[in-house]
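Could you have a look at this structure, given as structure tokens, before my questions?
Only one protein chain is missing; all other protein chains are in place.
Then we have subunit A:
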Amino acid sequence: MYRWLDERLDLKGLYHKVLRKAFPVHHSFFLGEITLFAFIVLVLTGIFLTLNFEPSIREVKLPDGRTVPAAYASVLYIDSLPFGAVIRSLHHWSANVMIAAAFLHMLRILLSGAYKKPRELNYLVGLALLGLAVVTAFTGYALPYDNYAVTATRIGYGIANSIPWVGTTLAQVMFGGEFPGSEKSIPRLFSLHVLWLPLGLMALIGLHLAIMIKQKHTQPRYAERVAPGKILGVPMYPQQMVMMVILFALYVGIMTIIAGAFLAHPVEAFGPPTPQTPQVKPDWYFLWLYGLLQIIPSSWEFRLFGATIGPEFIGGVVVPGVLGLVAVLLPFVDTRKDKMRYMELPSEHPVRTSVVLALLVFFLMASLAGYKIDFQQQGSILGENAVLWTLVLGGPLLTFLVSYVLMRVFYGKAREGEAL
């Protein structure tokens, strides 16, 4: 059988060219692999969900006599199937894990300088992947059409609508009309969530992996000592493939146990949409944006070329836009002349490491600001706008200074001539 296939497909050639590729070994590469595993599980569980989900808000009658939107009823049906609730919960948890893992993967890239020559392009593809993963997760959030999901999605609709000149059109394209209310919203979000955005993700993941295979991993530093100038690793087949099976099984095992024990979005508890708006917050990966919206005063509003620039646009679009632009420009600002082969140690780059830590604190403090109303209700000092502004701006600054001084004290001055 093997000989028959080999004569026709040159399997030996495939083995020597592809399956003998060397895979460097380092635990920090697993953050990217966890992101990939989460995506695979999302696709597999998503296939099961699409087979049972009805993307419509037409009214249907439940066996208990309640009249609810069809999308909501179909999610109740999925939850009633044997193992159905666990699969839906696993889908929900994997979406959260994919974004968290992609974010930590990006932090690893930033801390080890892996965005430098020749990997600038792949870094940009990775940034696009992170952005697309967040948008894909957001489009899935409204689909159960429960009271919580509808209210949380409305915040995103408001941000999209607030973009000057193009906001209304963008909101129409994304939501198929006014959200909530338009009958086209759920079918539109459904097709984006299960078809167009996953296709985009698959294409970008394929490109990301292809470029990575061509350019090779950045290697752990010790490889320079063991095999200078070469790629040191284990062959893709059989070792790396067996390792991937082990890690994927580990992912599925741990995440299924978590998904079964903690149902992430129990629609029965939230109930179908009602005219009363429940007090909700967007998902955690939007909480920092929501926090900025909470602390930007409503007086920050002006007119520009006939459009209104308001706090929603400033907090929801301008700030993330500026951060995104800085991220895109980074590999063209922090450069090196020779090809980067080995991971840089964070301790050797105190400025860069301190900036990354400061960015992390900014996200944390901005997310904390998302609880402003809760703090006010409890009479906490954290409910004050001035305090939250101090934390959002002062926290990162203080982090940078403390981190930079500590690293200089413990690791000495950075070598001369090194960027950042």
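Of note:
Everything below uses one rule, namely that a residue touches a chain if its C-beta (ideal position, glycine included) is under 8 Å from a C-beta of that chain, and two chains touch if they have at least 3 such contacts; residues count from 1.
One rule holds for everything that comes next: contacts and distances are computed from a predicted model.
Going by its UniProt record, the hidden chain of the complex is named "Cytochrome C" among "Pyridoxal 5'-phosphate synthase subunit PdxT", "Cytochrome C", "NADH-quinone oxidoreductase subunit L" or "MoxR-like ATPase". Residue in contact with the omitted chain (choice from A:P282, A:G315 or A:P396): A:P282.
Contact with the chain not shown here comes from a single listed residue; of A:L36, A:L49, A:V68 or A:I99, that residue is A:I99.
Only one residue in the set A:A227, A:L323 or A:I373 touches the chain that does not appear here, and it is A:A227. For subunit A, the residues touching the chain absent from view are 17-18, 20-22, 24-28, 30-31, 33-34, 79-80, 82-86, 89, 93, 96-97, 99-101, 104, 111-112, 148, 210, 213-214, 216, 220-223, 226-227, 229-235, 238-239, 242-243, 245-247, 249-266, 268-270, 281-285, 287, 341, 343-346, 367, 371, 378.
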